[in-house]
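Submitted below is the structure of interest, expressed as structure tokens.
Every protein chain of the complex appears in place save one, which is left out.
Going by the order they are written in, the chains are A, B and C; count residues from 1 in each one.
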Amino acid sequence: MFLENANPLVDEMIQILNPKGEVVKPEWMPELSKEVLLKMYKTMRLSRIIDEKTLQYQRQGRMLTYAPNLGQEATQVGSAAAIRQTDWVAPSFRELGVWLYKGAPLYNIFLYWFGNEMGMKMSEDVRILPISVPIASQMQHATGLAYASRLKGEDDVAVAYVGDGGTSQGDFHEALNFASVKNTANVFIIQNNQFAISTRRAIQSKTRTMAQKALGYSMPGIQVDGNDVFAMYAVTKEAVDRARRGEGPTLIEAYTYRLGAHTTSDDPTVYREESEVEEWRKKDPLDRFRIYLYSQGFWSEAEEEAYVKAQSEFVKETFESVEQSGMTPLEDVFDYVYAEKTPILEAQYQERKAFYAKEGK
Amino acid sequence: MFLENANPLVDEMIQILNPKGEVVKPEWMPELSKEVLLKMYKTMRLSRIIDEKTLQYQRQGRMLTYAPNLGQEATQVGSAAAIRQTDWVAPSFRELGVWLYKGAPLYNIFLYWFGNEMGMKMSEDVRILPISVPIASQMQHATGLAYASRLKGEDDVAVAYVGDGGTSQGDFHEALNFASVKNTANVFIIQNNQFAISTRRAIQSKTRTMAQKALGYSMPGIQVDGNDVFAMYAVTKEAVDRARRGEGPTLIEAYTYRLGAHTTSDDPTVYREESEVEEWRKKDPLDRFRIYLYSQGFWSEAEEEAYVKAQSEFVKETFESVEQSGMTPLEDVFDYVYAEKTPILEAQYQERKAFYAKEGK
Amino acid sequence: MLVLNLIEAITNALDVAMDFDKSVVVFGEDVGFEGGVFRATKGLQAKYGEDRCFDSILAESSIIGSGIGMAINGLKPVVEMQFSGFMFPGFNQIVTHAARMRNRSRGLYTVPMVIRMPYGGGVRALEHHSESLEVLFAHTPGLKVVIPSTPYDAKGLLLSAIMDPDPVIFLEPKRIYRAFKQEVPEEIYTIPIGKAKVVKEGMDLTVVAWGAMVKETQKAIEVLEKEGHSIELIDLRTISPIDKATLIQSVQKTGRFAVVHEAAKSYGPGAELITIINEGAFLYLEAPPMRITSVDTIIPLPKGEHHYSPNVELITSELRQVIEY
Partner (left out) sequence: MLVLNLIEAITNALDVAMDFDKSVVVFGEDVGFEGGVFRATKGLQAKYGEDRCFDSILAESSIIGSGIGMAINGLKPVVEMQFSGFMFPGFNQIVTHAARMRNRSRGLYTVPMVIRMPYGGGVRALEHHSESLEVLFAHTPGLKVVIPSTPYDAKGLLLSAIMDPDPVIFLEPKRIYRAFKQEVPEEIYTIPIGKAKVVKEGMDLTVVAWGAMVKETQKAIEVLEKEGHSIELIDLRTISPIDKATLIQSVQKTGRFAVVHEAAKSYGPGAELITIINEGAFLYLEAPPMRITSVDTIIPLPKGEHHYSPNVELITSELRQVIEY
């Protein structure tokens, strides 16, 4: 529908739900049950609450570095809703909505950002690789995941997320090329939130769209309104289905905006005007989705209020229990370097332990 | 002429001189003096002689590894003739024609392949970076060369060569992107000789052309008959002039064929049929150029014979003098690691020297 | 005299270098408009223009690779890797080109380039933000590796690095970027690369450290000196080439040796120093030389980081063992 004749050199970006919450392309509207719609909305709403809370914790000095997703909820949840539970995700570090939608416990997510690796150990069923900090490198893993699925006779798709900044890395290019050449079941989603820390999108690439980079791999490339959850869902769904049928990979550019800071250690006022952010607030993905749900009678202000209240409490409690989780025990530092501690690691572990004992720690 | 509206997704490759030596596109025919034409032809002819001789030396066990250019003479010399002497070249390792055209002494080239770094030390005026073995990495240097030229107020262009295999590396992508974003005076020439050692072009990329990779950088990309010296000249000239005027970089795909082995240590019969090579021999770049020159009365069989004879003798003498050049002296190994030997290197140098003295070497 | 902390001293060094030498260009991720995530390049774009100080594309191989081209063609690039843990995509360009261009062309082309990287732990950061990778560079012929531990040294060493005709890896201990201030001359001055600094003299033991470990080691030494020991502290400052002479002379005097570092233990920098002592002062050794280092694990995230690298208590306890051996 979207992909076959997409021409990212000239096409307008795909939009179904406009900023006013109106369905402007009813013919493209995906068929989604009320249940799924509400799961999507609630996940986005929860993501927003988490981002707001963490900002607050950060101001209170209770938080380490954290990368907020504010403004990118539709990109993340719209795409996540289009993939199957057994499909793989190779994330970057700013995909809270995807984690939540795929069933990652918030406790784990907080634990990770709180500085404990144990957060990334969750049920295998979540099928998301751990947060990957080296920009764009995770895209290569996605190609291997998809290759392995096919070899094992499974039809799972592997979805990789990357930022607009990430498109500049060599790994971006190599992963797209591998997927194209091997025709693996991959979907690559660029979260073009207009910034790589302070560096604007225009500095990363002179191209009109990021989607047009797909042309270098003879792969469909398409630009989507990343603040439109339906457009994100519909296009991702087509790409995922296509990949699952063995018809190859797709590159999706989600055109969105990072409303918050890069991370809690970043001060965006250094490099952008508040007025620019204001303009983008008018395109808020959450607002337009809510208006739509209200208009359909799927959701009400009362429900909204109750949900926000309950989830705020949930987030608070979860964070507080993470705060109580304490420090990483010494053995955890040594136990996961290899399947079995090497003799050298064992000796180093014993030395540190003896030192703590001596110091009375 | 070629670049403005080039569409590498659909365009036929540019050809001016067909395999029969006929000018099929007179309107595109570059204006080249007889003098320049003969310099180009002679360089190509010399390159061919060198490749034939080295094969012979190799069979006689007199040669180390060497990468022949057989079949790619027009790609190399056609493009080299279009650049100015002060323009920079960032080569890969298979650009003999470029070296010769830009004035590198054959003695130096042989000395290098004979296993002596001193070969790469030649007049600065040659303006070619030393042979670069790590695939595609040299493209990044070309961007910096061009950036520096502009900053210094000079209008030199930097031309980088890369192979079809090299297009798969991350460095290929990053260099094109840098050049596009910074609008540097770069021309990138892919010598698509259909192979990366044994690996066929189709395995490197699923794209119709290699030139279409330019679309990912909003840069002109164009496929050229790399066995047609005039097409290579004309397109490179337009790209170089354009770059010099500050209008930005270009990607040129020279469609050619490696008639010889990858290097003297490679046996191509393991991975390709002689019949395929035969087909390509019919498109020989040298033959068609010679036919053209004969037809114009610029060159004759007698001149050809005399030239080949004289140059064969020259190549033989040059190689023999390189054979006499002896081993690399110990100090050369230590003297160029840094501008000045560090104390540790000085000590290691003295140790090795003392050891040789003791052993009576 | 200015009074600056370490990161300000670096900014100041870049400023005076750009002012003095028009060929100096400064770039890297977020280095231009915002002045870098640590603000090392703050104000430079405004002062020297976008051509000489700019935001690169997000690609370390491009940063180093284009820098090599610029250096060959007459500029002096001073590039930033946002954190040393992110230099890996650029490592190929560093090792196979920056370090080798002079040798490969027998001196025809050279790469006078500085690659700055914040390094080391102790800042409660995300994964890949706390690496100590000095060995990867120091084991690579053709590179010089410098690590300052004070604002004064940072400026003088960075200016030396910029003037150096060869590529210099300049590792900045980010943990002490803002730890303390020091008087720093306003004008250009240099501190020679390849010279260690005897921070304090002593008779019973030689301890070598660099970067953020110098301060930790100093604190440990204070404890031990109160117990009556006399300890010599050497700030290595240049990891490659090593100032062998200073180390060996010191051990010939003290007879005991220890090295403190943040890098992983096995195949770490301490091993080289201990071997140098073996080679140059074996007969003087009264106790086995000791290395006090991080463990051979992945650097833990903040909640486990305290288990990883040496702290004052560990250094004190270990040094006491060497002394009492």
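Definition applied: a contact is a pair of C-beta atoms (placed from the backbone, for glycine too) under 8 Å apart; a residue touches a chain by one contact, two chains touch by 3 or more.
In this text the structure is predicted, and so the values were computed from the model without any measurement.
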item: Displayed partners of the chain not shown (whole complex); value: A, B, C
item: Options A:25, A:141 or A:200, residue touching the unrepresented chain; value: A:141
item: Which residue of C:28, C:151, C:173 or C:268 touches the chain not shown here; value: C:268
item: Options C:76, C:100, C:116 or C:215, residue touching the unrepresented chain; value: C:100
item: Residue ranges of subunit C at the interface with the undisplayed chain; value: 61, 85, 88-89, 91-92, 95-96, 99-100, 103-104, 127-128, 135-136, 138-142, 240-242, 263-264, 266-272, 274-275, 278-279, 282, 285, 287-291, 296-298
item: Interface residues of subunit B (partner: the chain not displayed); value: 64-65, 93, 112, 114-117, 131, 133-135, 165-166, 168-171, 196-199, 203-205, 265-266, 270-271, 326-330, 332-334, 336-337, 344-345, 348-349, 352, 355, 358-359
item: Interface residues of subunit A (partner: the chain not displayed); value: 88, 90, 117-118, 120-122, 124, 129-134, 137, 139-149, 151-152, 158, 170-171, 174-175, 177-178, 181, 332, 335-339, 342-345
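The criterion applied here is as follows: only the chains that are shown with their structure count from here on.
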item: Farthest chain relative to subunit C (centres taken as mean CA coordinates); value: B
item: A-C compared against B-C, more contacting pairs; value: B-C
item: Separation of mean Cα positions, subunit B and subunit A [Å, integer]; value: 44
item: Interchain centroid distance [CA atoms averaged], subunit A/subunit C, Å; value: 36
item: Separation of mean Cα positions, subunit C and subunit B [Å, integer]; value: 40
item: Sites on subunit B at which at least two other chains make contact; value: 170-171, 174, 177, 181
item: Contacts with two or more other chains, residues of subunit C listed in rising order; value: 57, 59, 61-62, 89
